[in-house]
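Selected chains only, in their assembly positions.
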Amino acid sequence: MNESINSSMKWRYFKQTLFFGIVRLSFLIIALALGGLLLYIVINGIGVINLDFITTMPTDSMTRGGIMPAIVGTIYLTVGAILIGLPLGVASAIYLTEYAVQGRMIRIIKIGINCLAGVPSVVFGLFGLGLFVVMLKFGSSILAGSLTLGFLILPTIIGAAEEALKAVPQTFREASLALGVSKWQTIFRIVLPNALPGILTGSILGVGRAAGETAPIMFTAAAFFTAKLPESIFGEVMALPYHIYVLATAGTHIEETRPMQFGTVLVLIAVVLGIDLLAIIIRSRMRRNKRW
Amino acid sequence: MDANMIISLHNVNFYYGPSRALNDISMDFPEKQVTALIGPSGCGKSTLLRLLNRMNDLIIGTRVEGKVLFEGKDIYDGHVDPVEIRRKIGMVFQKPNPFPKTIYNNIAYGPKLTGANAGDLDALVEQSLKQAVLWDEVKDVLNKSAMNLSGGQQQRLCIARALAMKPDVLLMDEPTSALDPISTAKIEELIEELKKNYTIIIVTHNMQQAARISDSTAFFYIGNLIEYNKTEKIFTNPDVKQTEDYITGRFG
Amino acid sequence: SVVIKGSTTVLPIAQATLEAYMKANKGVQISLSGGGSGDGIKALIDKSTDIATSSREIKREEIALAGSKGVKPVAHVIAYDAIIPVVNPKNKVQGLSTDQLSQIYQGKITNWKEVGGDNLKIVVISRDSSSGTFESWDHFVMKKSRVAATAQMLASNGAIVTAIAKNKYAIGYLGMGYVNKSVKGLQVNGVTASAQTALSKQYPMSRELYMYTNGEPKGEVAKFIAFIKSPKGQEIVKKEGFVPLTAFKEGKKAGK
Amino acid sequence: MNRKIKENIIKYIFFAFALVSIIVLGLIVLSLFREGMPIFKLVSLSDFLLGKDWYPTSDPASFGIFSLIVGSVIVTFLAIFIAVPLGVLSAIYIAEIAPASIKEIFKSVIELLAGIPSVVLGFFGMVIIAPWMQETFDLPTGLNIINASVILAIMAIPTISSISEDALYAVPNEFKEASYALGATRFETIAKVIVPSALSGISTAVILGISRAIGETMVVLMVAGGAAAIPGSIFDSVRPMPASIAAEMGEAPFGGAHYHSLFAIGIVLFFLTLAFNLIADYLSHKFHQSGSATL
């Protein structure tokens, strides 16, 4: 009797050991794959990175010089995308969570928004091309690209902001309302400040995505080469992701520009992961200060 | 019950969606007295309390029938502003729920936003904290986060926060259920003190507490008001058998 | 400021010339985008570009559309390009006939040994069917037959160079400027592609590269196009691996 | 009363913002249809979806996207086949097995990886994996289904892992305690209680991963090889739908049949993601467990 219990226990623990082994292995595979990828890029790209690479214009058919206009362009486009996506997204989320009467209509709207989060980025590019570039005659420009990217990240921001707003304990709202404070004051003074870390993280992650997207700006904003920085929002810009794409696939000097390609990849990764890291740090900071 | 009646309920029914949580309740709450609401879990005590300052407006799909008069006016009347009602009828919740702000700002929050007494905030904060018997403990840490206070202190802070609005009525939903005995004792003392100036309606699970602090007690059972009388009477010689069973612990 | 947009094939010429032009004319701002010949012409029709580069002639529907929007495309030939079939340097095959090329691209010849090479499967690589380079290939080699669906369709000349350089099975085709040491250009019908043979039409597959403007160019645009057509500009065209117009003229003279 | 008006004004301002967002998002769909529908005057819907020949520039042109659909589906399916087990298992690792002290870090790392731009992954697949794969296995081409799938999987794993981890983390502690209190081992508790309870969230994670993979453009444009044929093996090239759009849109004459057909592919993609989202919505409601015992 005791023996059989023992052997069945052994079998149960064996399954556990096996399973834990598999799980650890999966994690290891992922860590190695992604770590290896990053390492490879760093090793290959670090060589060309220096001050000149970051601060000068490309010359000699991109085989020399730096990628400054692409960095600047990416910053312009990203800032533009934030200016459009953030206020629209957060305000929409506030309406949807705090004001709208929950019901089927809201559920449909939410499915719609989720759906758009899954729409291929190239489709956003087409939309931007059709609406901003052609119909509204913005041309291929910072404005058109920022709008397209702003809308691309809109579903992400709405989703993140909604989650953050919902995570604010209902008791805070009740406590405020029970004091005879009006609803909008409660939203501005209590709900929003407390949802800020969540909104921020979600938004920054969205922004990171905007900075790294290629397809949406291909038709709406990105230039292969500009000799000067743009002077207005109706100018075209170079952008890091697009620059990588063209360097790797177009031009007559693909092999010669390979180091620059790796360098550009490294810069782009640094920019995007830097933005994301910022989000994660801010979130953990704010979370530490706010224990509910 | 010869006191002035500040709140009166006339044949009130309350619904969460299709299900009725309160059945035909009629009762009056005397001014500047403590009324205790008791009854087993789920009998509708919290529902009744939240009805009195229209906090149930926040729950979707709820519906009120009947009349709820506050100082003679029906608070569910179309043109009554619930914000105004809530300013006059303060509330303290079961779980202490301070804002994640400083102690000072927790108290100052309401007055600042409603413009009431905005002139002398410091004095108001001090006065409210003193009323809630918390001043001595926190006067040196007013700028520290309220989240760092103990449960009992937080609950007194919430009371102070409500008092800072100078309400006429104070609703308390099991204000001591999450607290240790010492904090509980302090809050009970406080209630004794407050009833000189405020009408207090308190929900409690604790029979002894109801007996100690209230002037009148109402016993509810599954949405019905079973018995409502002077506390002494309820605890010594209730009219209804169910009430007796409940308070002697034969169930619950 | 001038905006140039269009063919990826013309990109290297456009970029090198505009760099030189801007060096000579400080203060002029020129931006350049790829996207494709169609994209360029589209942009010309929307008036969102000043110059559309194209590796093919503008199509009839495009002219019609332009007309309806009040745009009048004017063509400027700025260089010639020879389309060259390329294979991996390890491949033994030195040359093919246009007919063989057609058969290979239709998927009828599937092994290198059928055309004198090793016993290896042929991996057919083509440019995207919408590119100007493909159109020329279609015109010169395929005639009316279709490229097999199993052919890899890569989105750029660069992708083709990368793919062929690493792949001993593969055959592809490139604009002359893109042929470098990592791939091997094939003779076609026994003729090696060069500026000379392309000009003399001995080499059968060469095409014009265009810049289109809306109406006759004016101001900076006119100056820039003139610069490309100038000997200095054509020097750059040659350096980038394309066939300069001047050489064509010389060739014509020589032919006479 | 004055305050009430103010309150309403603020409400309507928020409403206006929400409306703008929704309208814009609606416009995206609308513009797809406006630009895409005209193709169906030339080709019937079934010829478009089921036709095997994609020769948009030939004369006469053929607009059959079946092989593009097959390409998308196969690449996505294979990516999911790789990404789901790895993603879910790594989520289990982070949520239930990893030492508490490094949990937070692992989770952050996974989230960070979700941010690697797709063009970078595409670049990696094209410049490094393709030549390596082609030489090592002596394949006709390294730009093929398996390469694209692996890269897409790398892209989808962080999404799947991170959202699954949230779901596992959200499983009420009471369920776990109940299981342990009955004498279950950790593995048994994970396999029989925690994972089933988190199934709703995990399925959402997987569907989101699929949505992301099926709509991903740059990766398939750069590494799938672009052959518009029905593949015979996973070492063949394919031309997934987003790659077709991205590659051809630049060259397609504006307003022509080719142009419209590319938008029509966009519509097909939209319906695919819609379908996945509806499935996700359905699953998350079906598997939804009320967090704790309701009284």
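Residue numbering begins at 1 within each chain, and the chains themselves are lettered A, B, C and D in the order written.
We adopt the following convention: a residue touches a chain if its C-beta (ideal position, glycine included) is under 8 Å from a C-beta of that chain, and two chains touch if they have at least 3 such contacts.
Because the structure is a prediction, the values reported are computed rather than measured.
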Task = Just one representative per chain kind is placed here; work out the formula for the complete complex.
result = A x1, B x2, C x1, D x1
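Keep this in mind: only the chains that are shown with their structure count from here on.
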Query = Compared with subunit C, which chain's mean CA position is the farthest off?
reply = B
Message = Applying the contact rule given earlier, which two chains have the most C-beta pairs between them?
response = A-D
Request  = Could you give the separation in Å between the centres of subunit B and subunit D, each centre being the mean of its C-alpha atoms?
outcome  = 51
Note = Per the C-alpha centroid definition, the whole-Å distance linking subunit C and subunit D comes out as 36
Ask   = Which residues does subunit D have that touch at least 2 chains other than itself?
value = 3, 126-127, 222, 246, 249-250
Message = For subunit C, give me the residues that contact two or more of the other chains.
response = 34-35, 39, 46, 155, 159, 162
Ask   = What pattern do the touching chains form: line, ring, star, complete or other?
value = other
Query = Which of the chains are touching one another, listed as pairs?
reply = A-B, A-C, A-D, B-D, C-D
Message = Under the stated contact criterion, what part of subunit D meets subunit C in this complex?
response = 52-58, 67, 126-127, 130-131, 134-135, 140-143, 221-222, 225-229, 236-237, 239, 243, 246-256, 258
Remark   = subunit B residues touching subunit A in their complex are 53, 55, 58, 60, 83-88, 90-91, 93, 95, 97-100, 109-110, 113-114, 147, 158, 161-162, 165
Task = Under the touch definition given earlier, write down the residues of subunit A that touch subunit B in their complex.
result = 101-102, 169, 171-183, 185, 189-190, 194, 290-292
